[in-house]
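For this depiction, one protein chain was excluded, whereas all remaining protein chains were kept in their positions.
On to subunit A.
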Amino acid sequence: MSAQSARALFRRQLLAGGKRRVGTVERGQYRCFSCAVRQAQQQQTPPKPAQNGDGTTHFGFETVAEALKEQKVRGVFSSVASSYDTMNDLMSLGIHRLWKDHFVRNLNPGRNPLTSGPSEQKGWNILDIAGGTGDIAFRMLDHASTINNDAHTKVTVADINPDMLAEGRKRALETPYARSPRLNFIEANAEKLDMIPDNSIDLYTVAFGIRNFTHKEEAIREAYRVLKPGGVFAVLEFSKVTNGLFDAVYKRWSFSAIPLIGQLVAGDRDSYQYLVESIERFPSQTEFRDMIKDAGLLVPGQGWEDLTGGIAAIHKGVKPA
């Protein structure tokens, strides 16, 4: 019965996708891989077209009014919230789990009670921005408890999207942290974190979120404000592949396979088309490193660490003490 209904659903989605596709052809926005790449090149030639200027910003390859971007991003993530995890696994072939594990292990959250005095502050205060589904938050808490024997580290998950937060709350029920004071969820815009006081956060993380922000510089400045002196700003985000040959293979995968998987599995091609376009538009490793530096943060070493040949990268910044 369930298999039958799943097949029916699949057919419906396929049909819906097909219809949508026909629709887009009529609107003259048909996107095949080659068109998308050409469009990307065309749009990249003018240096930073109207990013901060006259109230417009980019939404994937489209240019939209700044006020609209937030709504549109909200729409994308509301529509993908329920299938978020399955889609991540399919699109990255499961590798996103390794990236997230590495990200958390490298940050090594938690304060070992054996090396800290009794009077000192217990545990870290972590703020996970755009962490709606709790992927990073649960890993942080697990690492702190099991590796550093720290039962005090707390994570605040902030997301602009209530649907993603609902998904996270649902998933939290399967963890030991659901009703503990160590985990809480708030709905917040990373550019205006008014509910969080200055100099109060040990570790500020954004995993696969910052590329959707309308004003990235403003978000980094806000991160600087809420971090304690010596606190760390850490970003896990898609980046630029360094090897040309691998880049060609990767572009083909992301521009043709990912929207197709999105259409078949989640029944939503446009959201995933936005996803790959937003990855394409995100600044390169060096540009983003310089953005972090410009906000006044110290960057460790060269400033970033490439993952899987640069498909993703970890950027860090430390607020000077």
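In this section, a contact is a pair of C-beta atoms (placed from the backbone, for glycine too) under 8 Å apart; a residue touches a chain by one contact, two chains touch by 3 or more; residues count from 1.
Note that in this section contacts and distances are computed from a predicted model.
The listed choices are "Pre-rRNA-processing protein IPI3", "Ubiquinone biosynthesis protein", "AP complex subunit sigma" or "AP-4 complex subunit epsilon"; the UniProt protein name belonging to the chain that is not shown reads "Ubiquinone biosynthesis protein".
For the options A:86, A:108 or A:286, the residue in contact with the chain missing from this view is A:108.
Although one chain is not drawn, the whole complex shows that of A:231, A:267 or A:310 it is A:231 that touches it. Among A:68, A:95, A:265 or A:298, only A:298 touches the chain left out of the display. Of the listed residues A:61, A:99, A:124 or A:138, the one in contact with the hidden chain in the full complex is A:124. Think of the hidden chain as still there; on subunit A it touches residues 106-109, 111-112, 115, 124, 202-203, 228-232, 234, 298, 300-302, 305, 316, 318, 320-321.
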